[in-house]
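Rather than the whole complex, this shows some of its chains in their spots.
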Amino acid sequence: QSSLTVYGVADAGLLLERGGADGPVQKIGSGMASSSRLGFKGKEDLGGGTVLTFILENGYSIDTGAAKQNGALFGRQALLCLSGKAGALSIGQQYTPFYKTLNNVADPFSTGMAGNAQNVFDDTTRISNTVEYITPRMGGFVADVQYGLGEAAGDSAKNRYLSASGSYEQGALTLELAHQRKENALASAHSRNTMLVARYRFGDVTGHAAHARNRDALGRESHDTLLGFTAQLSGGNKLFASLIDHRDQAAAQRHARQAALGVSHGLSRRTDLYAAYGHIRNSNGAQFHVGTAADSGSGTTGVNLGVRHVF
Amino acid sequence: QSSLTVYGVADAGLLLERGGADGPVQKIGSGMASSSRLGFKGKEDLGGGTVLTFILENGYSIDTGAAKQNGALFGRQALLCLSGKAGALSIGQQYTPFYKTLNNVADPFSTGMAGNAQNVFDDTTRISNTVEYITPRMGGFVADVQYGLGEAAGDSAKNRYLSASGSYEQGALTLELAHQRKENALASAHSRNTMLVARYRFGDVTGHAAHARNRDALGRESHDTLLGFTAQLSGGNKLFASLIDHRDQAAAQRHARQAALGVSHGLSRRTDLYAAYGHIRNSNGAQFHVGTAADSGSGTTGVNLGVRHVF
């Protein structure tokens, strides 16, 4: 049995940015809540519990029609996956375990809108040339390991990428630990990030807490801490908010603090209207910007007003 | 209820160009009658008469397989639209009202083949970063307003685009007035075009007349006048012809005149064969070329012979 599905997101609206170096700007926002995308995915049941899946997922800007991810056709995801009782093994252009922890568990904004945790947290969303293995769920535990080949001739350590996460779910609680490590082009140094996340569902309200420790390839360290919540309101409305504190451990103390609030109103199971506000206070010359799911942003204040349709 | 449709045009044939600076040339023509395209569109009924639509439309060259519109993936159209009793509001990469008037009403060639009115008329086919509103039809009247954000930080007037059209339809008659105005990158000057179009259906023959007044960002003015007809013949055959006169209002008097004749033969409801001939007489160093729907052309005479399939 084989199947092919065409799916995607069309997300468009108005984006206001304030506090940028060149002054305020109004834009048509594409993919502010969820990056606009068009994907093709297929599935084949190979028998004995083994399933083959492929995903080819393009990211585009609805305001210009251009492909995102530096013009890559399937720059969001391109992978082949064999899954079964022993877990899932996949190959291709894939999300990193570190990003999945940030997006799926830590961030009330799911790395979207003006509250995107990636505005402050240092992560790698996706990596080319990867092999990934996800264990089956065992007593609430799941582990996810990814290896990104550097593909440098003569030295496989150059540009090598490694990420792993461990997740524990029990009732309303999710705990997740994630790590990533990226070798530079000469394999002379690496950056690394480690993050611990807790999420707890109190009825219609979900609380989020995350703490990350970062060390870049030059050895500079910083910490990020997030506190936030998601609240499911009546009438298909949803409220989400987060506070993120960035502590620079270097002498320059380039700290930053982001506060963000978002609301969405479901028009149907597939379509919602949303609005969000985010603000970053940069200290001592820190350079963080309020972005969206699809745009890294140019200002320190961002306002989003949009429609998201999932198809 | 939600739906996704894959649609498009595959249009290919032979293109001869004569009178160009580098000599005559024979080409494989792609999209001579209608630009070759592949699109994805979806629709969701949100209830209460409101419908959400999205369109993602790629333009490609069938002779090379490459994307058109400078390589943009969905460079033809990328938009999200909410429509209902109060009209239609859309956001994205869209056709301009000015272009739609030229294409849908003024030009017997529908801006295709060697007779493409765009060979002479000055228009902007599509614009990025736009919001557009189309009124419901009221007693034969429809208005269409589009605003293209310049997205320049600090000055929203830079690169701003504005276009609007008003249309009146009564029985066999269509009257349309369209205007566009494009600010330059410094917001120090703008170009503008205004066009009045009349179309009248006399049984199987439709007459077209259009007059446009143009003023570019340097203040140079010109007028364009089109007269043409479309005739539906027996056996699925169609004949169309137009004369276009371009009057340069500047001292240099770079006038031009285009004459074009086309014929199409329907093989089915979705497929036709076509042939067209167009010639431009440039005066006093005018530089107009005979192009096609997808190609701006290099010569002053163009001959098209092709097959168009709409899927």
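Labels A and B are assigned to the chains in the order they are written; within every chain, residues are numbered from 1.
In this text, a residue touches a chain if its C-beta (ideal position, glycine included) is under 8 Å from a C-beta of that chain, and two chains touch if they have at least 3 such contacts.
None of the values given here were measured: they were computed from a predicted structure.
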Assembly copy number, counted for this structure file with 2 shown: 3
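The definition used in the following text is that only the chains that are shown with their structure count from here on.
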Chain A and chain B: spacing of chain centres that average the CA atoms, whole Å: 40
Residue numbers on chain A that touch chain B, as the complex places them: 6, 8, 10-14, 17, 20-28, 30, 38, 58, 60-67, 71, 73, 267-268, 270-271, 298, 307, 309, 311
Residue ranges of chain B touching chain A (in the complex, touch as defined): 2, 4, 6, 40, 42, 44, 46-47, 50, 52, 54, 56-57, 69, 71-80, 82, 91-93, 128-131, 149, 151-156
